[in-house]
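Let's look at chain A:
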Amino acid sequence: MSLLIDLLQAALLLSGVVMFAAGTLGLLRFPDTYCRIHALTKADNLGLGLIIAGLMLSAGSVLLVFKLLLIWLLVMLASALSGHLVAWEGDAQGMDAASGDLPSSGNAAQDSAERER
Partner candidate 1 sequence: MSSSAVIFSLAGIGLCAIGLFGFMLHTHLIRKLLAFNIMGSGVFLLLVGMAQRSGHTDPVPQALVLTGIVVAVSATALALYLIRRWLQLSGSTELPEDDRR
Partner candidate 2 sequence: MSVLLDLLLLSSLWVFALLTLTALPLFRGVVFFILLGLMLALVWIRLDAPDIALAEAAIGAGITGVLLLDTLGHLHHRADQESSPIRLKSSRFWVALISSLSLAGLLLWALLDTPATPTMLAEQVARALPNSGVDHPITAVLLNFRSYDTLLEIGVLVVAILVGLTLADKDSAQLSLPKLPNPLLQACLALLVPLMLMVSSYLLWAGSKQPGGAFQAGAVLAATGILLHLSGFRLTLRTSERLMRAGLLLGFSVFLLVAASALIDGQPLLTYPDHLAGILILIIELALTLSIGLILLSLFTLPHFALPEQERPK
Partner candidate 3 sequence: MMLNAPIPLLMITPLAAAVICMLLSERSRLLVSFAAVLIQLLASLSLLLLLLQQGPITHPLGSWEAPLGIALRADGLAVLFVLMTSVVAGIAALYAALYLTPGPLRAHFWPLFWFMWAALNGIWLAADIFNLYVGLELLSLAAVGLVAFSGSKEALVAAIRYLLAALLGSLAYLLGVALLYGAHGTLSLSDLSQQMQPGVASSIALAAMAMGLLLKSALFPLHTWLPPAHGGAMTPVSALLSALVIKASLYILLRLWIELRIHELAPDASQLLGWMGALAIAWGGWMALRQTLLKRVVAYSTVAQIGYIMLMFPLLRADNAEASTLALQGGVLMVLSHALAKAGMFLAAGNLILCTGRPELSALAGTSQYRPLSIFGFGLAGVSLMGLPPSGGFSAKWLLLQSALASAQWWWIPVMLLGGLLSAAYVFRVFHYSFKEAENSDTFHRPGVGLEICALALSAASILLGFIATWPLHLLTLPDILPLAVLPEGSLEQSLELLQTPTYETLHGTSEQQP
């Protein structure tokens, strides 16, 4: 039984890591800001969810499970919000979805990250 749980935990943690890796790859390789947000928020939320699920298996107490769940929910909320804000700011600055370039080459990423904080 405990071996089964260990295996399940390992599988969950590993697939979580794979999701994170995929998200990071997407951030580096995708062509424009909108796609990158997509990769980052979706893949990372899922990856974190998997890792949290894996950790819950060995948590031992209900309180700890609850805390882990809370972490996941909060991170999801934060990443949804920040992803939205980055996209919104990009849109407001007239960033082109296809090329990811601003009409006038400026510091779009800089601006949006600043606002986000």
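We take it that a contact is a pair of C-beta atoms (placed from the backbone, for glycine too) under 8 Å apart; a residue touches a chain by one contact, two chains touch by 3 or more; residues count from 1.
On the choice of candidates, all candidates are chains of the complex that A comes from, given by their letters.
Treat the numbers as computed from the prediction; the structure is a model and nothing was measured.
Here chain A touches just one chain among 1, 2 or 3 in this complex, the one numbered 2. Within the complex, the chain A residues that touch candidate 2 are 74, 77, 81, 84-85, 88, 107, 109-111, 113-115, 117.
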